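Complex shown without one protein chain; remaining protein chains in place.
By letter and in written order, the chains are A and B; residue numbering begins at 1 in each of them.
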Amino acid sequence: MIKTITVAVDGQGLHDITDAIVQVVDEAGWYEGLCTLYIQHTSASLLIQENYDASARHDLEAWLNRLVPENDPLYTHTLEGADDMPAHIKAALTATSPAIPIVDNKLALGAWQGVFLWEHRRQGGQRKIIIHLAS
Amino acid sequence: MIKTITVAVDGQGLHDITDAIVQVVDEAGWYEGLCTLYIQHTSASLLIQENYDASARHDLEAWLNRLVPENDPLYTHTLEGADDMPAHIKAALTATSPAIPIVDNKLALGAWQGVFLWEHRRQGGQRKIIIHLAS
Partner (left out) sequence: MIKTITVAVDGQGLHDITDAIVQVVDEAGWYEGLCTLYIQHTSASLLIQENYDASARHDLEAWLNRLVPENDPLYTHTLEGADDMPAHIKAALTATSPAIPIVDNKLALGAWQGVFLWEHRRQGGQRKIIIHLAS
């Protein structure tokens, strides 16, 4: 089973999409299975991470921005803006297609896990995520 | 098919869980398929890497500890200990849900590949991994 969702994001950072994924899994009503997520973009990624404390998300974003800064003289791919090449590198270092099991009719996230769209471009935009459910 | 295993780890580093995963696949007895692993934690990850030489695992751990040190003044998420925020960052940079094919009744790891739980907290603990098998 395949379902596509579009998430509108207004800028860089971790956007919580847990509820949207849980809703798709709940509607499918499967007892056991695997939910695989796929983001159709090369400057955003999908992260399963700490969902409780906003400071952890803030630090993740700040740390990655420092590791992969804009305007690095190494970059030659600069025509699409100062945030474009850092966005590709950040996407390459993080996940494009995480999978989460379905157990007892529920998405089996750990107690402190949420699902996030990690937007790496400044302006954000409409991001498409394909959700595949397998038994 | 879903199976959950719990791995007790005594501290940071790469813990070889290959045998436990192979056992689940062997017991299932499938000829072909896909084995997806999922770790229900945000400060540990799952790695498929070199299983032959312990020095490679040592260097992986040492390199990542240097890239993501404790007590970085950038961190604001510090209430849960000096090793907590680095653990979240390390988990974000590595895999939460790797998949390995099953071919000819066997987990199709390469000649030098093993499966590791990569613990990023100092104290370790009980870590839950969900294993999903698909045909």
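The rule is simple: a residue touches a chain if its C-beta (ideal position, glycine included) is under 8 Å from a C-beta of that chain, and two chains touch if they have at least 3 such contacts.
Bear in mind that the values here come from a model prediction, so they are computed numbers and not experimental data.
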**Report entry** Residue of B:V24, B:I100, B:L117 or B:I131 touching the missing chain in the full complex
**Finding:** B:I100
Report summary line: Touch assignment to the omitted chain, from B:G11, B:P69 or B:G110, lands on B:G110
Requested in this report: Touching the absent chain in the whole complex: find that residue among B:I5, B:A20 or B:I48.
Outcome: B:I48
Report task. Considering the whole complex rather than only what is displayed, give the residues of chain B touching the chain that is not shown. Result -> 32-34, 47-50, 53, 55-56, 58-60, 62-64, 66-67, 93-95, 98-101, 103, 108-113, 134-135
Query - On chain A, residues whose C-beta touches the chain left out of the figure - result: 1-2, 4, 36, 38-42, 68, 72, 74-77, 85, 88-89, 91-93, 95-97, 99, 128, 130, 132, 134
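As a convention for this text, only the chains that are shown with their structure count from here on.
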**Report entry** chain A and chain B: spacing of chain centres that average the CA atoms, whole Å
**Finding:** 20
